[in-house]
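Heads up, the thing below is written out as structure tokens.
Partial view: only certain chains, each at its native spot in the assembly.
As written, the chains take the letters A and B, and residue 1 is the first residue of each chain.
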Amino acid sequence: MGNFQVRTDLALEARESVNRTEGELRGVRVEEYYREQEDVKVTKVMIDTKNAAKAMGKPVGTYVTMEAPAMVEPDEDYHREISECLAKELLEILPPREGEQSVLVVGLGNREVTADSLGPQAVDNLLITRHIVKEYGAAAYNCDRMNLVSALEPGVMAKTGMETAEIVKGVVKETSPDALIVIDALAARSIRRLNRTIQITNTGIQPGSGVGNHRNALTEESLGVPVVAIGIPTVVDAATIVSDALEKMLEGRERADAAEYVGRQELNFPELNNMYMTGKDIDAVIKRVSFTVSEGINIALEVHGQEEGHI
Amino acid sequence: MGNFQVRTDLALEARESVNRTEGELRGVRVEEYYREQEDVKVTKVMIDTKNAAKAMGKPVGTYVTMEAPAMVEPDEDYHREISECLAKELLEILPPREGEQSVLVVGLGNREVTADSLGPQAVDNLLITRHIVKEYGAAAYNCDRMNLVSALEPGVMAKTGMETAEIVKGVVKETSPDALIVIDALAARSIRRLNRTIQITNTGIQPGSGVGNHRNALTEESLGVPVVAIGIPTVVDAATIVSDALEKMLEGRERADAAEYVGRQELNFPELNNMYMTGKDIDAVIKRVSFTVSEGINIALEVHGQEEGHI
């Protein structure tokens, strides 16, 4: 079905796509493990070379994918464990550092569009410490050291008139964090991955991916500090759905026959541009998974449960 | 493409569907006119017989469809005119009445899911007069008579544990309005109709239609008072999209051939259940069209611009 341009923000899916047609790929290493206790399957895709990056359609870097089927269910205890998994993976991918670390967390997306509100909602539940530590020191938390967490919800271009990258770059220059964590809603290829997959990558955010067109590159190269991106697929591209359905429909036929059949056609769905598909309970799902993400960050940055409240 | 179950809340589309295969339909009258000044095309579909209702998959009654291509554009003056059109059509379909009229407006849908928030957002902008008139009389508005407008946002079953119909029925019994106006987001078959079509019908709301599964019947039969429903299609069913894309793809082939080809298949997309498709700027669109709807109701009920403020 290579005739369709299948759009996915997940390196895992990009790799499946590539593998299917071309077998094992040079310059791409894959590592898989299963965390039994939490029922989370982790896949690490490491893209090492520019050629591999081109073949995958993803930049060089490390992509960790946590697949947690139970994430769509409302069991709170389970979510705590996913948050702890996320914290461990975050700490592995964040640059190591002695002493207090200053981290700016950026919640991308549009709060007013439910499926695109993961970033803003996750930022709402973060424990913000930077202003307290700067004013009163770690002592305000009865600690010797306390990481400085700040957060930004830059909004979308239709509402700001500015590229997200412009806003973030300005704030980074002015506040000089040691690292960025960027949270965003992603587009998946497969409906089965919706809302139950977390991708963590050290490549930051590239233009053109995600639910909306609400950003340029947010990368270490463009911002001057390490950028870790956390994403959860909450939508599927409309064009992808059509592709999947056609593929399923044609499965009964000979593959080549089907490909030939489809290939003859001029497949072009301009009406589907800027359309996306999501589930009817997306509000409840986003509420839960945004909490899972923010808790994961709180745990990783060791600010969880230590705060003394507003001062 | 009759093999697919195509879902639409629009009588206009149901009729097109039927006509395509069976020609003119007995028991269905159609009236069309064009309001040049406002660039609104109005189609009235009147389903007169039970047989016709069965063929159309819609209950007996009158369905007015306003197609206003410019509705998706942010020109405020245009919207005022659409609101005035809506007011006129509403007054024609509402039961005539002497003296003050008491109307309960019900905003269906889920405020937290953008594409499903038309009803709640429209209700936000209504001018509510019932409590004032009951307490102080029409004199509070410097008028001899003033309609009594009340509004309800019943919420969705996942959040209330109750059928919308249970809530509405209880409130109707307790407050005895003369008529109900029910506002809801609809599902269209065609992407081209999204957000630029308003359907007004005197059949009320039937179970199983709309974005969510958030109601049972809200009809004159079940509630004891006339029920006029105002709906705007804001989503397309995922299954419908697939159908439309397949149809387009197969257009080049002989029709019969294509039907045969598709017919052999077992077409079943259980994953697409409870999924819907919408546009990326749905937040801005809903904000605008909900205002158009509430202004239309305000004008029709003559409460526009007369209120004296909260007392």
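Convention: a contact is a pair of C-beta atoms (placed from the backbone, for glycine too) under 8 Å apart; a residue touches a chain by one contact, two chains touch by 3 or more.
In this text the structure is predicted, and so the values were computed from the model without any measurement.
Of the identical chains making up the complex in this file, 2 are positioned in the shown model, whereas the full set numbers 4.
Quick note on the criterion: only the chains that are shown with their structure count from here on.
Separation between the centroids of chain A and chain B, computed from CA atoms only, is 36 Å. Chain A meets chain B in the complex at residues 110, 112-116, 158, 191-192, 211-213, 236, 238, 241-242, 245-246, 248-249, 252, 262, 264-265, 267, 269, 271-272, 274-284.
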